[in-house]
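Apart from one protein chain that is not included, each protein chain of the complex appears where it belongs.
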Amino acid sequence: MSSAPHHRQDENLPLLDGFHEQYSVHLEKFDGPMDLLLHLIKKNELDICDISIAVITRQYLDFIKIMKELNLEVAGDFLVMAATLLQIKSRQLLPLDEQEEPDAEEVDPRNELVRRLLEYQQYKEAGMVIGARALLGREVFVRTAADPLLTAAQNVEGPLEVTLFELVDAFRLLLQRIPVESFHDVAPGETLSIADCINEILSLLQEREMVQFDDLVRDDFTRERVIVSFLALLELCRLKLIRIFQGSEHGSIWFIPAVAADSSEVESE
Amino acid sequence: MSSELSAIIESIIFTADSPLSLDRLCDLLTEFERSVIKTTLAELVDQHQGRGGGFELVEVAGGWQFRTPPSLQSYITRHIKSRAAKFSQSALETLAIIAYRQPVTRAEVEHLRGVDCGGVLKSLLEKNLVRILGKKDIPGRPLIYGTSKQFLEIFGLKDLKSLPTLKEIKALDEQPLYERQEELQLEPGKPVPVESDLPFD
Partner (left out) sequence: MSSELSAIIESIIFTADSPLSLDRLCDLLTEFERSVIKTTLAELVDQHQGRGGGFELVEVAGGWQFRTPPSLQSYITRHIKSRAAKFSQSALETLAIIAYRQPVTRAEVEHLRGVDCGGVLKSLLEKNLVRILGKKDIPGRPLIYGTSKQFLEIFGLKDLKSLPTLKEIKALDEQPLYERQEELQLEPGKPVPVESDLPFD
C-alpha cells in the first residue's frame, strides 16, 4: 500500500519483534486488495469466473483480522474491498426482487468483481513481463562520455525539451519559496477563479478570432460560472486585450482580440 | 552502400545522447537520399550484430542507438553503478496499466488496482516514465496520463506497439511463470524465506 507510513522497527515492543518481521514479509507481497483476492482464489484453486464468495469473503476477513491482531495497519483500500465482498454476499442471499428487471448484467452480483479481477490479473502479469525486460541502466547500457571535440559545439538555440510535469513542478517549487500574500488565487478551493477564466478566454482566442460569450458557459451553465466569466471578460477589457460587442439588444455578446500582438516591441534592458 | 555514409551515420548515432530517428537523420543529412540512409542503417545493424562486439545498434523509442547487450551486464556493472531502478510491483502494475490503457486517469488506474496510486504516480512522473497528456473532457476535468519516450528507452521498446499484447502475456501465464509465487501462510510461527518482489531478478 503506497500510503502505509514507514516506522522504524526498533521502536517496537521486543516481544512482538519476531511476529512483525514474519508478517511484514507476507503482507508486502500483497499489493492491495485485488492482489490479495487473486491470491486467495489461486490458493483455493477456484475459477475466477465462478468464485465462491462465501469462502473468499471468510478468508479475506480472516486475513484482515490477523493484520489487525498483529497491529498492522490495514489500509482503507482493504476495508473497502471487504465491504464490497460482504455486499455481494448479502445480495446473493436476498431473493430476487420481482419488480426488478431481470437484466442479464444484474443477475449475478459477482459479475462486476469478476470483471475487475480478470482485468487486474492481466495488468499484474503485464507488469511482471515488462519488469522482466532488460532495462536501460540495469542490464543494458549506453555510452556516457561526451566527445571533447564536440562539447564546445553546444548550442542553446535548438528546439526545447521539457515536460509538462517539470513546468508545473517548477511553479510549485517557486511558490514554496514565496510568501503567500503575493498570490491572490492560489489558495486551494473548489471555486472557479477569474484567473482560470481569463486563461480559458485567451486560449479560445488563440484558436479563433471571434468568440461568443455563450461558448464560455456552455459546458457549465451555472450562476457562478456566468458571473466569473463575465468578470473575466471585464478584466480583459480593462486591460485592453479584448473588445466586446453585442449584436442586438439582448443578443449574444461577442468578443475579439483588441490588439494584434507586435513581438518587435520587446522590453529591452 | 557508401562506406562514407555508413561512417557518418555511425558517428552521429554514436555521439547522440538519445536514440536518433530516421527522420532526424534525413533532416541532418539532406545531401543523401532517404532510401539510401535507410538501407545503410539496416546494413549497420547487421554489421554490428555480426561483429558480436561489446555494443550493438538497436532500434528503440522510435530511433537508433548503440547499446550494450544484456549478456555483458555483469562485467559492465563492475565499473559502472547500476543506475536504474528496481521497480516495485506497484510501480510495474501502475506502469502497465498506463502503458496499455493510455490515455488514462488516476481514478481509472486506482479502480483497476483497488488501491490509492497517488504516490506511485508522482514518483513515475518524477522519473519521467509517465507524462501528463492533458485533461479529460468529462466533469471535473481530471488529468490524463500516458507513458513517455523515456519509458520506451528504459524498457528497450521500439514503440508502444511492440509491447507484448495482453493476449500474448496471458499465453505466457499458462507456462509456470507463477510457480515461484510462494504460498501465503496464515498461521504464525513458521519462518518465511524472504524473497524479492519479482519472480525475475
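As written, the chain order gives the labels A and B, with residue 1 at the start of each chain.
As a convention for this text, contacts are C-beta pairs under 8 Å (C-beta built on N, C-alpha and C of every residue); 3 or more make two chains touch, one makes a residue touch a chain.
Everything quoted here is computed from the prediction, not taken from an experiment.
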Among A:49, A:164 or A:256, the residue in touch with the chain that has been omitted: A:164
Contacting the left-out chain in the complete assembly, out of B:37, B:60, B:99 or B:121: B:121
Identified contact with the non-displayed chain, of B:22, B:76 or B:160: B:76
Interface with the undisplayed chain - residues on subunit B: 3, 6-17, 20, 24, 28-29, 52-55, 66, 68-69, 72, 75-76, 78-80, 85-88, 90-91, 94, 106, 116, 118-125, 127, 132-135, 141, 143
Contacts of subunit A with the absent chain, listed as residue ranges: 1-9, 11-13, 20-21, 23-24, 27-28, 68, 71-77, 79-80, 141-145, 147, 149-150, 153-172, 174-175, 178, 182, 186, 188, 195-196, 198-200, 202-204, 206-207, 236, 238-241, 258-259, 261-263, 265-269
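As a convention for this text, only the chains that are shown with their structure count from here on.
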Between subunit B and subunit A, distance of the C-alpha-averaged centres to the nearest whole Å: 22
